[in-house]
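Here you go, one structure.
A single protein chain has been omitted from the complex, and every remaining protein chain is retained in its original position.
What follows is chain A.
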Amino acid sequence: MASIWSLQFHSLCFPVSKHHRVFQFPNVVKLRNEFALIDAQLSSNRLSTNRNVQLRAVGSSDQDQPIKTETFAVALNTNDPVAEFQGFVTSLPPVVFVMKRYGGRNIAIGLCLAAAFLVIAVRAFMARKSRYKKPGSVADLVRRGQLRSDRRGISRPLKYEDPFNNPLVKVGKNNSTVEMCGKVYRLAPVTLTEEEQTIHQKRRSRAYQWKRPTIFLKEGDSIPPDIDPDTIRWIPANHPFATTASDIDENLAQNNVYQKHGVPFRIQAEHEALQRKLEALQSEQKLNNLVIDPTHAQDFERPFKLNSKSQEPVEQNPFSNQSGNSPRPPKSDQAPNAFRSNSSSSEEMQKP
């Protein structure tokens, strides 16, 4: 096919002025020799008549003559490249002539090429546009290292909403088989009846007599009165993660669970306790400064008296009044059993 195309090119280029072109374009002459060989091999081609003419035009001369012309042509080329280009342009056949001769085929080829280039260009443009369409997408986070790329692409939304009816689940024609994930399974009906279910329930109710424990006791604790011994769960003292003792009041815990806004209880209590402690320390420093300050002689006695009164509780027990004022002491200062409820706190089981 390539040879045919090259032959066409040759035949296009040649007929205007063969000598002129031979002199000025030795490369073309060389090509022409090759074409001539190819052409000789493809003599059965339908364009053979035309090519024969060309072949004669090239091959009619002797072996030495083209060499001479070639050297001459080189000399010409080195002299004036502009003239060479002009000669090349003038040697080309007029477009109208070419179009008249091979118009239909070349137009079609040209149109195909143009369409292909257009499609490529449009695709590239669209790809570039889509790439920058979402500048703040998750892909950018992956690029920045904020998200792990191997964890992406898994949790895409469901393309099918019905897990029984999706492309991976195909029921056989006679409904006896089902194909899932490429494997075919035979179906069998579930035979459990409601009577059988009730029989099992009765069997279990006879076999397992159980009451849910409502009270948790540590080993060694005494059983409180009015408690069914079946509802007691004995917890060993060294249980790894269960304890019968709770350092928090039950009502308080319930309020904490139901709290929807604001600062959590313990955080607030700790904050208030710390604030109080800070205030106490600040007042202590202030009073000490007043005591130490010898410059104000006239105010010396009154502050000293006030100081002796107000400093006493602060210095003796700076945290004693905090626990009294605050609803809850800070965690660090909290005594282990300060708010401890009954060690064996009973649990009233209330089914919702």
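By definition in this document, a contact is a pair of C-beta atoms (placed from the backbone, for glycine too) under 8 Å apart; a residue touches a chain by one contact, two chains touch by 3 or more; residues count from 1.
Assume contacts and distances are computed from a predicted model.
Asks: Which of "Exosome complex component RRP41-like", "Ribosomal RNA-processing protein 40", "Putative septum site-determining protein MinD" or "cytochrome-c oxidase" is the UniProt protein name of the chain not shown?
Replies: Looking only at the record, the undisplayed chain corresponds to "Putative septum site-determining protein MinD".
Asks: Using the definition of touch stated at the top, determine which of A:Q86, A:Q197 or A:Q285 touches the missing chain.
Replies: For the chain that is not drawn, the touching residue is A:Q197.
Asks: Based on the whole complex, identify which of A:G104, A:P189 or A:P229 touches the chain you can't see.
Replies: A:P189
Asks: Hey, which chain A residues sit against the chain that's not shown?
Replies: Residues 151, 153-158, 160-166, 168-169, 171, 174-197, 199-201, 204-205, 207-213, 216, 233, 235, 239-248, 250, 252-254, 256-262, 264-267, 269, 328, 341-342, 344-352 of chain A touch the chain that is not shown.
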